[in-house]
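Quick one: the structure is below, and I'll ask about it shortly.
One protein chain is absent from this view; the other protein chains keep their places.
Chain IDs A and B follow the sequence of writing; residue 1 opens each chain.
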Amino acid sequence: MNSACLALAIALPIVGGALMPLLRLPDKKRNLLIEILVLATSALAFACVLRRPETNFVLFHLTGNMTFSLRLDGLGSVFTCLIAALWPLATLYAFEYMRHEERTTSFFACYTMTYGVTLGIAMSEDLVTMYLFYELLTLVSVYLVMHPMTRKALRASRTYLYYSIGGAAFAFIGLVFLILYGTTTNFVLGGVLDMEKVGGNVQLILLVYVLAFLGFGVKAAIFPFSGWLPKASVAPTPVTALLHAVAVVKSGAFALMRLTYYSFGTDFLRGTWAHFAVMSIAMISVIYGSTMAVKETHFKRRLAYSTISNLSYVIMGVTMMSPAGLLAAMCHMVVHAVMKIGAFFCSGAVLHQSGIEYIDELNGLGRRMPFTFGTFVIFSCSLAGIPLFGGFISKWCIAMAAVETAREIPYAYAVVGVLLYAALMTAIYVFTVVVRAFFPDRGSVTPHPEVTDPNWEMCLPLAVFAVATLVLGLHSGPLLDVLQSIANGGF
Amino acid sequence: MNFVQNFPCFSIVLCMVAGIISTPLKGKGAKRVTLFIVSLVALLSFVTLLYILFTGTGFTYTMGRFPAPWGNELRAGLLESLLATVFSLVVLCSLLGGMDLIFTDIAEDKVNLYFILVDLLLSSLLAILYTNDLFTAYVFVEINTISTCGLIMIRESGRSLIAATRYMIMSLIGSGLFLISIAMLYGVTGNLLMEYIHVEILELAASGQYQVPLLVIISFCTVGLAIKSGLYPFHSWMPDAYGYATISSSAILSSLVSKSYIFLLIKIFYCVIGFDLIVQSKIVNVLFVFGLVGMIMGSVSAIMAKEIYRMIAYSSVAQIGYIYMGIGLATEAGMVAAVFHILTHAVTKSLLFLSAKGLNEASGRKRVYPALQGAAFRNPLAGAAFLIGSLSMVGIPTLAGFISKLLFATAAIDGSQRKMLPTLIVLEVSTILNTIYFLHTVVRIYTPVGAPEEYKDVRIHPTPGRIGALVALILMNFGLGLFSQPITDLIRAGIEMFA
Partner (left out) sequence: MMITWMFGAAILLPVLSGLFLLLRRGKIQNRRLKCVGIFLVMALTALLAVGLICSPDYELTVWRLTDTISLTFRLDGLARLFMGMTVAAWTLGGVFAFEYMKHEENEDRYFGFYLIVLGVLLALDQAGNLVTLYLCFEMMTLTSLPLVLHNMSHEAVMAGLKYLFYSIGGAFTALFGIFYLFANGLTGSFTPGGYLSAGTVSYTGTTGMTLFVLLLIIVGFGTKAGMFPMHGWLPTAHPVAPAPASAVLSGVITKAGVLAVVRVVFYMVGADFLRGTWVQYTWLTLALITVFMGSMMAYKEQLLKKRLAYSSVSQVSYIMFGLATLTVDGFVGGLAHFIFHSVIKDCLFLCAGAIIYNTHRTRVDELRGIGKEMPVTMWCFTIVSLGLVGIPPFSGFVSKWYLAVGSLGSGTGVFTWLGPVVLLLSALLTAGYLLILSIQAFFPGADFDYADVKKHEVNALMTVPMILYAAATLLLGMFPGTLIGFIQNIASAVL
């Protein structure tokens, strides 16, 4: 396939989204158009993945050896597929969810543009290009956070903005160092550092790696830079679900994979203090996220904290610095995307149908919205890592990678411990919801007797995600095979 | 001598002539003359640039009939002609962008005076860029100061008068120091032409004579020009001056005037004193430190600013800090970054001022933040322009600011180890601070207002000039961001021509 298709896949939603407000269509037609646009992009993206263009596509030259160019490799394909699969469904959900909101056209314009930008991150050939899309992602998605236009939303959007751009600023240091000390800025599995140039500056480069890690980690909500994520849950649910559980935060995790495995290289990093540092950061984030989630009583914020902890699962996988670690990270990236977007959609459905935001108000709602909470049980089990559900497989992979790494670096056993601590916390914070919904305290009243399950536009994505969670749990062999070969550099 | 070699002199003289012609004219006429001349100067500078590129060497041009080592000379290299081109383009854009306001802000009988001042300013800017002898430099520095004062206070509002006075005092202190250093140089070397001074100084340095006077010269000259260019902590005049002048003035002043001094300083460093000597004198370290402090303090002040112009003005303080930091790195790469940032800042700051004016108009001429809410919807072009300017300042790839940042960072890493980490950290912290104040404003202007009726009467009809100026500046921003390679090459070649 022609490599220009990559650019087309990115440009389609960006341009389409940007033009949308100019068309001034009535809501129905606009929705149809957007869905077609998104589906077409997804189709194109899948086509790109299936018949991968061999060559890269250079958008333009920046300075001598810096180009903005696109190329699809294994890791990028995984992310592309993930995004392309989730976006149409999330858009569908958003139509129904946003029906009664204002300024929907500009919302959907940004929503669609974000799609293109995220694809850009997935398809970037080098660090510079990724950095560009990374910054753009912040900018287009910030509008989505501020969309409710309440004081809270505005404050959240500013926080998001400062955190993200600040993070990118530190990632920028890594970028500059790679330009100077690397053979190229392109992503090559195994890293691109030029050891001759590095020479005696090993410690410095390690420091830079940690800085860049923290920088990109901001989007992946690592502790202590995770403050924006729970705040940003004021955004409409389709945004929290798709962006703050998948697109944006996974871009951060994705960037960390690129940084660790494809830029600095694991051979260079393994066993150094930087390795320990990033591993510790990931573990602390997991503990922080999962503990805070237990404390939080706001439904969406609880899920947001859960996202913090789960993203750091991915990062723990990344910090194993081995092919198995990369495999585990990718696996959890995929699985978490599916289950968390589902869980968020459940919370969104609750909010949309009943207006309930806090968990202690959910008394007995499971009876009223059996479908929504039925799927929520599936996502909960998956999040908690119960076998047969997707989450178990990815946790299994992470643990296997950790134990393998721990043979050389015993510190990695702590990762397994943290994983299980977090799993317990996860069980606590998801199952309390389930229990409250299905087994309300005797005497507590279900406040909204007329609440029902939402209509098909919201239920369909839920069903699809629930089925996907189960399929990932039951039959993950093919997925793992593909990820395995990517992690080993086969693609 | 090729005819093109006359162009630098022509541009300077043309500007002055334009000023003289404008004297009897009414505002409209003066405007036409000025616009024409500015465009012409841009064209001439560009041709000069091409010529130098084509021939591969710079040239000197003797003014009057006194041959060297006497008399006055102009020297045109790649850098000079490049900056001259950009500067005249920015003046053009700023004038076009604020044209309608010049006629409303300024009393009718003084409009032609305004244009005269602009002509004078441009001529002095060009002269400062091109000059090859220190005395000419000093003369035009003073002309520059006077015309700048005029531009600030011509609006005749109370605060602009105060601002002009402040500027005058600061500027004169700077000029005074500069003058003293020139006088001492003359005393020590007996020359005013740069090359000749340079030769003498090298000899002096080699022989070890006059070490203390040389140090004094270097520091006076540096400090003088630093004060004039508003390096922190000599920036106090900026916010008022930029905030209350008519918008074209703000744009021109913030983008160009202080930059011309900086360029003069760079030129003196290379052509007069010699860069090695400068590095030995450690004065660059001082500049470096103040640059860093300026980056942070400027941004912090910008965050605390309550209105948009002051915010942009304080941002200039920070940006000047960037430039001095680049100079302070004391490497060629740092210098390239500094010069590139001069260009970046010139095209971005004027864009920001012009667009801020547009936002301000769309908000009932209120300048405080709350009033600006939703302004980008009422004036989409200004909103977009402000957005792009902000993003450039924050350093989003594909925009000029990103390349500046990249160049600074690369220079820092390539340079001395001691300066690397402070530079990088301050650079990143300042990026975050930039984000805070610029994007805060962006969020503000893109937040719809609760009660749109309040602004129902606001009808924004930007003049074609405004549109053109904004679009041109936006394009220049993108141009610098996307096609930076030739420009950085050019700057590097230009700096090598100095040495």
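Heads up, the rule we're going with is that a residue touches a chain if its C-beta (ideal position, glycine included) is under 8 Å from a C-beta of that chain, and two chains touch if they have at least 3 such contacts.
Only a predicted model underlies this, so the values are computations on that prediction, with no experimental measurement involved.
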- Query: The chain left out touches which of the shown chains?
  - Reply: A
- Of A:6, A:466 or A:480, which sits in contact with the chain we cannot see? A:480
- Logged for chain A, residues touching the omitted partner chain are 381, 384-388, 392-393, 396, 399-400, 402-404, 407, 413, 416-417, 420-421, 423-424, 427-428, 431-432, 435, 439-443, 473-477, 480-481
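Convention: only the chains that are shown with their structure count from here on.
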- Chain centres from averaged Cα atoms put chain A and chain B apart, in whole Å, by 43
- Message: Which stretch or stretches of chain A touch chain B in the complex?
- Response: 60-64, 68, 103, 128, 131-132, 135-136, 139, 142-143, 146, 149, 154, 157-158, 161-162, 165-166, 169-170, 172-173, 176-177, 179-180
- Which of the residues in chain B come into contact with chain A in the complex? 391, 394-398, 403, 405-406, 409-410, 413-414, 424, 427-429, 431-432, 435-436, 439-440, 443, 446-448, 482, 484-485, 488
